[in-house]
Each structure stands twice: as C-alpha cells, then as structure tokens.
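Take a look at the structure below.
Removed from the display is one protein chain of the complex; every other protein chain stays in position.
Now for subunit A:
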Amino acid sequence: MASDAHGDEGGLVFHPMDQFIVKPLFGGGTDVGLFTITNVTLWMALAVVAVFALLVVGTKSRAMIPSRGQSIAEMAYLFIYKMVEDVAGKDAVKFFPYIMTLFMFIVMANFLGLLPMSFTTTSHFAVTAVLALAVFLTVTITGFVLHGAKFLGLFWVSSAPLPLRPILAIIELISYFVRPVSHCIRLAGNIMAGHAVIKVFAGFAAIAAVSPLAIVAITAMYGLEVLVAFIQAYVFTILTCVYLHDALHPSH
C-alpha cells in the first residue's frame, strides 16, 4: 500500500482516498484499459457471486419450512416486491426484476465494501451514475411510451393557479433532470464519505496517545456504515420506485 511507504516516519499519514483507486489486478501497471481486469472486476464479480449464493444456492432446497438462508432470500424478495407494489403501484410489478437487480447489486456491493481491504464499487460515481442513468432513462422512456405527450403533464401542475404554472413547469423540469444527479451522488457520496472517515480515524490510530479513542471511533463508524450500507441501497431502490410511479401515473 502507498500508505506503508509514507508511514515510516510514524507521523500523521492520511490517504483516505487511496482505497478507491482503480488498479489492475495483474501485471502491476497502473494503466486501466476498457477490458483490464481490475479490482472493480473482482469486487463486482464477488457481488454477483454473493447474489447467486443468497438467492440461488440459499433457496436450493425449496423448503416449505425455510432454512435461514432461504428465509433471508424470501425476506429480500418480499421486501422489494412489497416496495414496488406499494410505492410504484400494482402495474409496476413487471419492473420488479430490474428493481430487484439494482437493489441486490447495491446492497451486496455496499456490504462487501465493508470488509477490510476490500474495494467498494458503489463509492464510484462512474458506477452510481450508470445505475442512476439507467433508472432515469427507463422511467422517461416508459413514461413517453405509455402516455405519449401526456407524460409532459408531469411538469404542468394543473392544481396550481394558471399564472404560476409556467414557473412551476420550469422548476419541475429542472428537478426532473436533477433527479439522476442526486440519485447518483447520494449513493456514491454516502459510501465514499463513510469509508474515508474510517480511513482518517485509522490514520489517527497510528498516534499512541489517541489510538484507543481512534479505535473506538472506527468501531462506532463501522456500525454506522453497516446501517448506511443497507439504508442507501434501500433509499436508491425506493426512489427508483417513486420515479417509476411518476412514469406510470404522471398526473399530479
């Protein structure tokens, strides 16, 4: 690690962002081409494996009385299914596999990122931006396909007084296009900030006088991060459902 090279003076060494560097797994170079197998590849593959282990291997027995693994898989299924049904509406159930894919990827990537020495794929804007743009495009295209020009009624607040409506339309339009940005930055920002803060406390742990305090702080932050890992996946998914609801039922 780069921090080892700097750590020999024993002073304060902060490289909280080093954990986010994308680097090739093999060859030792730093050039990252399109198809280079990097730590991103590894940790995304692990997320896929984790999803497979939980939802496919865990439910292998198809037991009437579920085992622990199967219970968790069923809980995850029902959690997202109910969310789609309640928030986005009953007709949004056909989007359930897409939303479940998003949720499972984010929650697994977040939790895998909490392992020591791991790489957190969801802390990168490149990743969350693709996820957010996918949601944005899906919602917009669905809206136009289902409702045509009527989908623009989403921006025309018919319950407001007529003179206010153009102003509100501009505000609504801006907020609509800000959605993917906030959607993307919220997830990456939360995950990145938490991990960086833990790394900063870890830097303080090198000083003997404050190291007990730093370790307590790391422990507390870690507990908080476990919550954040789940809550951010939940927030991302429920916002997807909210946006989808707008696309399916555009009237205010």
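Criterion: a residue touches a chain if its C-beta (ideal position, glycine included) is under 8 Å from a C-beta of that chain, and two chains touch if they have at least 3 such contacts; residues count from 1.
FYI, contacts and distances are computed from a predicted model.
You can't see one chain of this complex, but its UniProt record names it "ATP synthase subunit b", from the set "Response regulator", "M56 family peptidase", "Sugar ABC transporter permease" or "ATP synthase subunit b". Contacts to the hidden chain, counted on subunit A, fall at residues 1-2, 4-5, 15, 17-18, 20-23, 28-30, 32-36, 38, 40-41, 44-45, 47-48, 51-52, 55-56, 59, 62-64, 66, 70, 73-74, 77-78, 96-98, 100-101, 104-105, 121, 123-127, 130-131, 188, 192.
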